[in-house]
Structures are given as C-alpha cells and as structure tokens.
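Below you'll find the structure, written out as structure tokens, and then a few comments.
Removed: one protein chain of the complex. Kept in place: all other protein chains.
Per-chain numbering from 1; labels A and B assigned in written order.
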Amino acid sequence: MKAYCRSVFLAALLASGTALGAAPESKDPIKLTIHDWTGQYITTHIMGRVLEEMGYNVEYQQADYIAQFAGLESGDLHVAMEMWETTGKQAMDESLKTGKTVDLGETGMKAIEEWWYPLYMKEKCPGLPDWKALNDCAEAFSTPETHPKGRYLGGPVTWAGFDDERAEALGLDYEVVHAGTDAALFAEIQSAYERKAPILAWVYTPHWAPIKFKGEWVEFPRYSEECYNDPKWGMNTEKAYDCGKPRGWIKKVGWKDGEAKWPCAYQAVRNFTISNQAMGEMVGEVDLDGKKVDDVVENWIKNNEDTWTKWTQCS
Amino acid sequence: MRTIFLALLTAFALAVVTSCGKDDDAPPAPEENADTTTAGPTVKVSADKTHAVQPGDEITLTIEVSGFTLDPAKMEQTNEDGVGHYRVYLDDASGADYLIEGADNSTKVTVPGDITDGSHDLRVVLHNNDRTPLEPAAEGSVLLIVYRL
Partner (left out) sequence: MDAATVADGVRGQRRPIPIWLVIWAVALLLTAALYLFQQLWPWAVTYPEAWTVPLRFWVSDFMKWLINSFDLGLFTFKEFTRSIAWLLQWPLDFAGGLLASGFKLAWGEEAEWFIPRLSWLAVTAVVILIGYQSGGIRLALLVGGCFLYLVIFGQWDSAMVTLSSIVIAVPIGVVLGVFIGILGFRSRRAERLIVPILDLMQTVPVFAYLVPVLFLFGFGPVAAMVATIIYATPPMVRCAMLSLKQVPTEIVEFGQMVGCSRRQLLWKIQIPSARPTLMVGVNQVIMLSLNMVIIASMIGAGGLGFDVLSSLKRLRIGEGIEAGVAITVLAIALDRISQGFANRPPSEQRDRPDSFIARYPYTTIALGIVIITSLAGTFIEGLHTFPERLQVTTGTWWNDLVSWININFFDELEAIKTWLLLNVLIPVKRFLLVLPWLAVVGMVGLAGYQLGGWRLALFTGSLALFMAVTGNWEKSMISVYLCGISVIIAALIGIPIGIYSARHERAHRVVQVVVDTLQTLPSFVYLIPVVMLFRVGDFSAMIAVVAYALAPAIRYTDHGIRQIPPSLVEAGKAFGCSRRQMLWKVQLPIALPEIMLGINQVIMMALAMLVITALVGTRDLGQEVYIALTKADTGRGIVAGLCVAFIAMISDRLISAWAQRKKKEFGLA
C-alpha cells in the first residue's frame, strides 16, 4: 500500500512539473534579473514597466551578477539588463559561446572603473593623475600594515579587473587589497574622505560615489586588447596587463529561446537605450537625495513616453 | 466570554484612535525660501550634460539668479548694487582664469581639452559691473563627471 501511494505521489509530481513546462505561451512571465546596485535596479524596472505597458507579465528575480549566467543559460532567468564590459566581459563571452544566451545590444551607457583618489590627495602628490606619480607617493598612500608600500583597495575578487597583475606589470610599489563586497569598499572610502585621509580605491560610474566624493581617476596607459593578451605590448615587454581597465559598454544579455517565445518583447529590449546623463541623475536622486527608487522610475516613464513608445514598435 | 468582549473592545478602540490620529497629522505647509531678499543674491545653475563629459564637449548652462540683475550692457561701467554679470570658472580657478564671461541666462561653455578624468565643478560666480567679484561672494555650481572614452 505504502509503495503504491508513493509511486502515485511521484507520478503526480512528475506530471504536474512537466505539464507546466509544455506549450510555450506568451502569458508566461518574463523574468528580469535584479542585482544590488541602484543603477541596475532603475534600468531593469524601466524595462519592466515598458514591457508591462506592452501587455507582458513581468517578474523581477534577484540574482548574483556572475552566477546569473547559469540561470540565463537554463531558462530560469530571461533577461539581464546590465553586463559591464569592464568586469563582465569574460563571463559574458563564455556564456555566449554556449549558444544558450544571446547578446541583446548596448544600453548606450559607457562605464569607467579605475583607480581613484580624492582631490585633497593632489596636494600631497602633485604628479597625479599620471600613474607614474604613484610610485613617488607610495608612502603617502601607505598604511601601517603595508608600509613602506602604498595600499590600493580594489573591488571584490569576483569583479576581476586584474589589479594584482596591473600593479606587478607596471612595477607599482603598492599592495592590492580586495574588499569583500562593494559595501566594504565604499565604507572605507567614506571613512577616509570624512577624515581627509589618504585612500586609493576602485571607483566606478554610473554610480553615486563620484558624485558624493570629489576625486579623480588615475591615468594609466590606455587599454587595448593586445595589452591584456600580449605580454610584449606596452612598456613592460614581459608581462601583460600593463595598462588601465577598458572603458566600455554596458550590454543586455538574454536567454536565447526567449526570443522565440516573446519576440516583440525581445525586440523592445534590443531597442532600449538610456544615456549616462539620465542614469547619473536618477542614481543621484535615489542614492544621495533619498528619493524612492520606484517613484523615480515612474517619473521617467511618465516624462519620456515618446521615447519608450518607439521601443515598442515591433516589426 | 469576557476575554472575547474585551478583545473586541480593544480592537475597536485602536481603530478609532488610529483614524482620529490620521487627520491631525496633516503635513505642515512647505516653507518657502524666505531669505531671498534679506540674504543676498543667489545663483542656481543647471547643465544639459553632467555625466560622461568628454574634453572639448560643449555644455549649455542655464543660469537663474535671484536678488540680482544680469545686464550685459552695463559691463565695464561703474558699479551698481544688484546689477552685474557672471564668470564661469572650472574648479578652484579665480581671477582672470575664467572659461567665459557673460550675462545671458543660457550660455555655452567648452570643456577644456586638458581636463583630468574625475569630478569637477563648473562655478558661476557673480561679478560687479567693474569686473570685481561680489562681496560677500555669490555663486552657484554644477558637478561634472568627466572621463575620456
């Protein structure tokens, strides 16, 4: 009796599970991934609201920036609105190679992620922003633990960025420390900025940090693909990564089979563009002025109806 | 039975209290900026491009002054209280190191080619007719985020 009940139960489970995955029909919710920074929240929610206006069901699912590729490939997640060339390029290229995900074009924003110092450090280190001045000022940027080497606080290890390799290739007298999350990174920057203490850290934009903290980015030799791949390129002929990080695109990426399922929605996602200007202003309003992010998104939708209705024209 | 009755009574009382409290807490009327006339001229600046600014970009500034009159015709004449023009400076520059001098409510500024990547202030500083800055200083600024692409 027990065995029979068990097998009926399992069969019912199986039937229910597989039956749900059967015929694709467009009322299925489109899952947009959400990460934990405001800019991406705004981008994704704007796209979500537009898709809703078009009549689609939209669901927002929180997922990690890199780990989400597993979900995008398996169809658990459908669209990711912000993949940054500066940090996500490798993961994105690898995922595109599997053939299960598809590149949905640029968002129109251009990002920078680089070594950054507060303006008041310029007095202590007059050669800045030239990277060659860094070695002369290593002591100015040092802490008791790293003395006499300077200290650079980089992003989490998963953001890559090759800062360890960069310091070595350019012969910088600096110890590269990795913050565990960006919360820790910005906590240190805020702490140092309040005390006008030295700090050299990873700052990026679109983000609220360069608006709140006045500072400048270090000028390294400009990035090129050969720099990362060919050791012979650049001033250090034996090592690669002797240049700055790429300044680049922010792209959208999606689950490939979704295009067949919601063709018009995917077209709208491809058409989505937003400028650094609009994004920068909205991020400032939410993160610095304390406005509610959903209100800011609604505002944009209200004021830019002409723009987004153009995205919804399907061929 | 008694506990049931008491519980229902408490729920009802809470309901009444909450609804009464709701009306009394109307938000106070927003305060107007009352100090315009007594505290000197103020400047409000806005720009059409403040993010991902490139060296050489042309930025359109919209300048609003209150408690002051911008008069291009009066430049280089004797000082008058409450009349004058402005100069646009980059960051801490002062004196003759200005980007543009004028009196229009809307003006175009070109970002210098040697500007560093980072945060910069575009400051609009009010000047008297005889091209001396106002005392006490009156200025408004807008933040630019510059990075070469």
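The working rule: contacts are C-beta pairs under 8 Å (C-beta built on N, C-alpha and C of every residue); 3 or more make two chains touch, one makes a residue touch a chain.
Because the structure is a prediction, the values reported are computed rather than measured.
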Selected residue (touches chain absent from view) among A:61, A:135 or A:271: A:61
Hidden partner chain, touching residue among A:99, A:126 or A:144: A:144
Absent-chain interface as seen on chain A, which is shown: 10-11, 13-14, 16-18, 20, 31, 36-38, 61-71, 74, 76-77, 143-145, 153, 156-158, 177-188, 190-191, 194-195, 197, 208, 287
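Keep in mind that, in the parts below, only the chains that are shown with their structure count from here on.
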Touch list for chain A against partner chain B, complex: 109-110, 112, 114, 116, 119, 129, 205-206, 210-211, 213-217, 219, 247, 275-277, 279-281
Chain A partner contacts - residues on chain B that touch it in the complex: 48-52, 116-119, 121, 143, 145, 147-149
